[in-house]
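I have placed the structure first, in the form of structure tokens, so that the comments after it can refer back to it.
Omission of a single protein chain aside, the complex is shown with its protein chains in their original locations.
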Amino acid sequence: MANNNPVVKTNEIKEIRTGSSKLSLKVKNRIFQTGVLIWFSLFALVIIYPIIWLGLSGLKSNADFFLNTWRLPEEWLWKNYKAAWDAGIGHFFLNSVFITVVSVVTVLLLGSMAAYGLSRFQFKGQNILLVIILSGLMLAPQVSLIPLYKLLQAIGLYNTYWALILPYVAFQLPFSIFLMRSYFLSIPKELEESAIIDGCNSWKVYRHIIVPMGKPIIASCALLTGMNVWNEFMFALVFVEDSALRTIPVGLMNLRSQLNTNFGIQLAGLAISALPMIIAYIVFQKQFVRGLSAGSVKG
Amino acid sequence: MTKTFRNSRTAILFILPALLFILFFVFLPIVLNLYNSLFRWNSFDAGRVFVGLEYYGRLFKDPIFFTALKNNSLYAVISLVFQVGIGLIIAAVLEDKLIRRFQPFFRTVFFIPSVISIAVVGLLWQLLYNPEVGLVNGVLKTLGQSEWALSWLGDSKIAIYAVVAVSQWQYTGYMVMLFLLAMQKIPFEYYEAAMIDGASKIKTFLYITLPQMKEMILVGTVITVIGAFKVFDEVYVMTNGGPGRSTEVLGTMLYRAAFRNDEMGYASTIGTIIFVVTLTLSLIQLKIGKSGQEV
Partner (left out) sequence: MRRKINVLLAVLLAFALVLTGCSSSSSSGEESGKVVLKFLHKWPQPEYAPYFEEVVKAFEKENPDIKIKIEAIADEPIKDKLRVILGGNEVPDIMFSWSGEFARKFVRADAALDLTPYLNEDTAWKDSFIPASLQPFTSNEKNYGIPLRFNGKFFVYNKKIFDKYQLQAPTTWDEFIQVLDTLKKGGETPIILGNQSPWAAIHYLTGLNQKMVAQDVRMKDYNPKSGEFTDPGYVKAMEMLADLNKKGYFMKNVNSSSHDMGQQLFAAGKGAIFYVELEEFQTIENNMKGNWGFFPMPSIADGKGSQSFITGAPDGFIVSSKTKHPKEAIKFLKFLTNKDNALKLVKQIGWPSPIDGATNPDTALKEVAEGVDYMKKAEGMAEWLDTDVHAKVADVYLSNIQLLLDGSKSPEEIIKEVQKVAKQVQSEVE
């Protein structure tokens, strides 16, 4: 790994004692702390305020929105949220849920199987397979946009849920396989060996040892895949045409031009789609962070 | 060792479904894309005219292509400064013992935007930037900085910066979180030693935190740079490449060529370029990653 001798490094830091007394150090710390807190609070405000503004503006009438951009709503129009939901957000929401769930389940199943095959077996050509799968990580989806559009039409899947699910699965698989494979590699072999001696076949080993042991990474993969699929925009824009099949991000784009004259409802729609993720994040913070940190450890 | 399965057929059966998915939906399109770029065709006309490499020649003479390349690079550079550079500093400060008790609150808040869909964030910021009703100019005017109340997305000279800024708003907190996790893995003894030596905060950061974080910084850099060349959603939603073509990136340029200007062949050519650029960047990443580990 990177550094085996950091202790040596600390030696380089020569004695740099400041001449100041303890008292002034305290003052310094106070100043530092206050400064930082002001800076961070401002930053936090810059992040939070637009989101709160979004939620509040969603409760305003058009005139209220235009004339009192800043103030609380004159009249709290909860019906805006209902209107946005009825204008299609509700439907898009369910589509997004369905597509996300199916994609995630498929990615987890196929991904964990492939990761198992790539981590617990030794065979010729294994490295080549690994390289092929992992190089899928590097490819930008834009490159595939037009060919996939034609391909999906050719196989008759264009403008169905599958036109989104199948490409999503394919594009999410490499990363999940990569993560699961490195995790499976760290599962001790002894368990597996004793299972084989007991007469378990490879499927049973996968089912009863690898999957249960790999739960944490599978959960992380589920979150990562779920988030990516939920937010995907470009494929969803091109591969389905019926409004009945649209997912939230594209649906919102359309809603903007559909409710062109009612900003309150538009904003309510945006708020409805942002909230579930924010709430999910705050509730499942630990899992989110673990998943994302697992997601970042590449190379 | 000897007890693991050696039956390659079983292994391949486990791998096969995933492999087929990837080959069919990820690799095959790349080959098809290359083929598509050799023809003049559009989505609704069955006829195709072979043009060979004509589009490649045209692309390198197309000023919009260079605008797009420049914008993608701008994305990369600015994101490196904010997400990696400032993100690192924020993470280090959050880890400081004077600030640490506030850390859970701040890191949670900073992270929130990165869970929202880019499309939602784009639509939200389009309104925030609006000179008539938007918050941005509202705040600036209240602070008495009216001369700074610009036409953010409507001025071709500044629109791209306004768009890039939204990405910083959205993803700096994400990087902070990654850096925090890496920092928390640094053994405390290193810091203790430094404390005994009385090293200043800045020195501790430079000589202990940074070297220990090398790998994560590299990862962050790579995610950011490759991500910058895959940009599509935010530009499409906020400006659709405008005003003029000033905020065009490779992704939106491809989309426009394909579905506005009826030039599927040209769009495929842009696709090939995106492929080459991201592949090159990934290979550089692998190279650096490897040599970094050897050091």
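Structure notes:
Letters A and B mark the chains as written, and numbering starts fresh at 1 in each.
The rule is simple: a residue touches a chain if its C-beta (ideal position, glycine included) is under 8 Å from a C-beta of that chain, and two chains touch if they have at least 3 such contacts.
This one's a predicted model, so the numbers in the text were calculated from it and none came from an experiment.
Looking at A:Val107, A:Leu148 or A:Met253, the residue that reaches the missing chain in the full complex is A:Met253. Only one residue from A:Phe32, A:Trp85 or A:Phe98 touches the chain missing from this view: A:Phe98.
One of A:Trp53, A:Tyr158, A:Phe171 or A:Phe184 touches the chain omitted from the figure, and that residue is A:Tyr158. Among the residues A:Asn29, A:Ser243 or A:Gln287, only A:Ser243 touches the chain that is left out of the figure. Against the chain not shown here, chain B presents residues 7, 10, 13, 17, 40, 42-47, 129-133, 151-157, 241-246, 255-256, 258-263. One chain is missing from the display, and on chain A it is touched by residues 62-63, 66-67, 87, 98, 102, 109, 149-150, 153, 156, 158-162, 201-203, 238, 241-245, 253-254, 257-261.
The rule is simple: only the chains that are shown with their structure count from here on.
Across the complex, chain B is touched by residues 1-3, 6-7, 9-10, 12-18, 29, 32-33, 36-37, 40, 43-44, 46-51, 53-54, 65-66, 69-70, 110-111, 113-114, 116-118, 120-126, 129, 132-133, 136-151, 166-167, 169-171, 173-174, 177, 189, 192-193, 196-197, 202, 206, 227, 230-231, 233-234, 237-238, 248-250, 252-253, 256, 263, 266-267, 270, 273-274, 277-278, 280-282, 285, 288-289, 292-293, 296-299 of chain A.
Every residue of chain B that touches chain A in the complex is listed here, in rising order: 1, 3-8, 10-15, 17-19, 21-30, 32-33, 36, 43, 90, 93, 96, 98-99, 102, 105-106, 108-113, 115-120, 123-125, 127-128, 132-135, 138, 169, 173-174, 177-178, 181, 189-190, 193-194, 197-201, 203-204, 207-208, 211-212, 214-216, 218-220, 222-223, 226, 229-230, 232-233, 236-237, 250-251, 254-255, 258-259, 264, 267-268, 271-272, 274-275, 278-279, 282, 285-286, 289, 292-293, 295.
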